[in-house]
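The other protein chains are all here in position, but one chain of the complex has been omitted.
A, B and C are the chain letters, set down in written order, and residue numbers restart from 1 in every chain.
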């Protein structure tokens, strides 16, 4: 139950059956602020997994589906049908459900990257959502309160003109060839399910989206060097990219899934001619902010700051009481709920959109192309 | 909805109306794992606040109460009545509801400290819960995964015989006299609502409980020096305590609400003759563990470790994806739900009990007595 | 050679033969800024060690002594005799040389604690130094630039009235009984050479001196609980102390040599009614400074600060280029050199004196007495 008197939004889920990782994350995120209630699901295409998973989640028998098309049709027809759906399947299975539900007038919450190819992504714009159905892409790291604060700091001019951006996202869980039975690893390293990008699509897009969200800089071109280090791996597991932005700012982006010792090392550093800031996802309640010539300040989520707090941040508990990944994820859900209810106008410009998803696919495609062209600078405009 | 097929437990709440802090924390904690559904409340003794708050939380009109006695009676009589209740009132209002609900056969989840006096606490043992109603004290910091890990490390002998314990809990929010309209500050600094301890009751008990939970050491005596630094303040806002444990271990405990720069600095450090560990609540996904003569290791929640993971920890998302305060709190809720359902035998020895609450009051009372006696060593056995 | 045109001061050393630790530290410290030149030594009472050690240090044969008395007499008689001497023997061998050299008109640089007993320390005041010979006690941690800065911050009122001081000095190298051939451990754990305090004298005095140096608070009384954890150890290896200062401030001090995982963990935290600061010796180029209600600032040695830099700090290289233990030690040497040359008036109030040494012995004695009296509050005035 939400805390503001609103009735929970009826939610469905596509994917996320037993054994999946991101499905559970979406469910917890949907519950934290009480804005959603899960009532239907096509949790797996395998009937027995779908049924078992649905039962565990307390779904009524007749709302456990094995096909998203059927689910879209049936739910749209029910008076108590779902109002929104979460799509948490592998990348190549994002496009179909997105189209089906939007056209059925059901709001869509879709995991990233938005599709497995830029072509598919562009076709999304042809979809005609019924009844004003809306779309949310879960670039969840943008939900962290201090990332919202960072965005407002940049926008306020506190950093001056941005010159340099350093983004990185390093993990080590794919350091060795994955066992065949590691579901998470299997589809992520398989071009037929992930698309042309491996590490770059799985986590590189998060780092890219984060730098775009915070800085607002528009990307001109990338020069990339993608590598598959693990013998036999078909997709990149390490990504080196240089970036050029409109107006002259420059950046570097490193993404890796073979950096031993890194768990989920997403980090963003931004430097302008007046100030700098640094934030790291693994300890997300803190952010360094420096005005040139003054001591570094450690801003805290919900804590004392020398600058106005971000209007858009969702701080549930006081400074010093750490919030984490799930709360940031939940902020996207609850602010999307507000948008659905027509009460979230101030959030609309903040929530990741279809356009962000398409740009993410441009980022992947331009980088893959550049890497295949001896790191030639490749313009987004040219892919 | 829980993730294991169980129906949510019907929950009520006493206290926690609009403007309260800890009530919302309990509600979020109850939702995260889907094990509870809030359906009734005596959220305030002021009728209009109770009604407004209840409506915002989606409670049915007839389940919004202004008296906990009435609520206990009515709910116990309903076929769909609450199965458990969360008590989130100020300290002096813990005893009454606890007694009323337990005797009505309704499970009780009570905020800490358990009462506002040791006498009240001891009277709790006279209560005869109906229908096997159970009691949970929300010493929420014990729900952090790495605190569970720490407890198992100590129990496994990995630290050898414990010699020294350093516990501290430092904040700065009461550095200045609080405004009259700061509800949170008002009751915490008022002896009639807080009891004989100020800072020691509010946060000292957390630090004390944490060291007891992790080390299992039994306290023999304390020597305390409590101070009220802010002019006009009636209760301590800074606490210095030396501890002696059975078997010869020694400890120090510092609690403060006037330590400028500290937000919620709960920290525990334990040293034995073979190893040491250090953990800090503000960055709770990391814990230092050192075996004597070897390099320090940084253990991570859910990450690689050189020792078996704690069986009792609730890790929802992988290492590197930070969980925080709310998730730790939720772990108490969900493991108590398992106990209520008869499926949580392995958690019973871990969840904070009435006995822990009574010991907390002994800690406060012995410390206050010692401080009033020029820091004379005061035995728990003598209070 | 000093960098300011002054001729190096001719230096002798008592103790510090091959295998000693602190002797080499003093020698490096004496060289860093070029203010001293080592020309004589009574490096050991064992002739062959004295000779071998002296030769290795390039001393002339006739200036290698085996008795400090002889050295004081001979050197005082030479036209090119030493102008200053460093005393780096175990504690019980500080008094004799100090008296001999001061009375011979030779400046004394003495390691801490000043003596092995309070009685000896008090007798120091009876010494009549010839020719204005001066005395320096090497409480070397006061030489760190940020400690000087901390002292000036407190003195400037930036922290307001000091309320709480937390000092600690934790190591782990005496976690187990030391081998007989560990010279460093042997004398430190032997009452006949160390005096009545073990850990409290060896490192507790450093923590105590540091808090006094920074805060300027005057100690009223201590309540102490000293423990020897290692079986068979005759002197304390863990120290818990509560402090009361004139004017109402309170403190805690923890010193330990059995805290597994701690290398040289000297830490000072000071909180006033307007601000707080925190500094840790193991990363000494950084200090946290918080003004109440504002974000924490990380001050750096020689870096940007929002407050005037300390006039007395010796910053050799720019911020970001770490200076360490040896440089802080060298600052005492070079500022004492300035005092010797009559050019260091501004340093005289900063350099640790005989009075500081006597107070250190009061601290040890009052703490040992308190601990033997069931932690009874013991006034410095009463020891």
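What we mean here is this: contacts are C-beta pairs under 8 Å (C-beta built on N, C-alpha and C of every residue); 3 or more make two chains touch, one makes a residue touch a chain.
Note that the structure is predicted; figures quoted are calculated from it, not measured.
Colleague: Given that one chain is not shown, which residue among A:73, A:193 or A:244 touches it?
Modeller: A:244
Colleague: Using the definition of touch stated at the top, determine which of B:19, B:293 or B:308 touches the missing chain.
Modeller: The missing chain is touched by B:293.
Colleague: Which residue from A:55, A:73 or A:163 sits in contact with the chain not drawn here?
Modeller: Final answer for the missing-chain contact: A:163.
Colleague: Determine which one of C:278, C:291 or C:323 touches the chain that has been left out.
Modeller: Spelled out, the listed residue whose C-beta touches the missing chain is C:323.
Colleague: Name, in rising order, the residues on chain A that touch the hidden chain in the full complex.
Modeller: Given the touch definition above, chain A has residues 159, 163-164, 166, 172, 175-176, 223, 225, 227, 229, 238, 240, 242, 244, 248, 250-252, 254, 256, 258-262, 269, 271-278, 288, 290-292, 296, 374-377 touching the missing chain.
Colleague: Considering the whole complex, not just the chains shown, which residues of chain C touch the missing one?
Modeller: Counting only chain C, the missing chain is touched by 1-5, 7, 21, 24-25, 27-28, 31-34, 37-38, 55-58, 171, 262-265, 281-285, 300, 303, 316-327.
Colleague: In the complete complex, which positions of chain B touch the hidden chain?
Modeller: 289, 293-300, 303-306
Here, only the chains that are shown with their structure count from here on.
Colleague: Sort the other chains by how far their Cα centres are from that of chain B and give me the top one.
Modeller: Between chain B and the rest, the longest centre separation is with C.
Colleague: Taking shared residue numbers divided by all residue numbers at the interface, is the value for chain B and chain C over half (same) or under half (different)?
Modeller: Mostly same residues: over half of the interface numbers shared.
Colleague: What are the residues of chain C that contact at least two other chains?
Modeller: 289, 296
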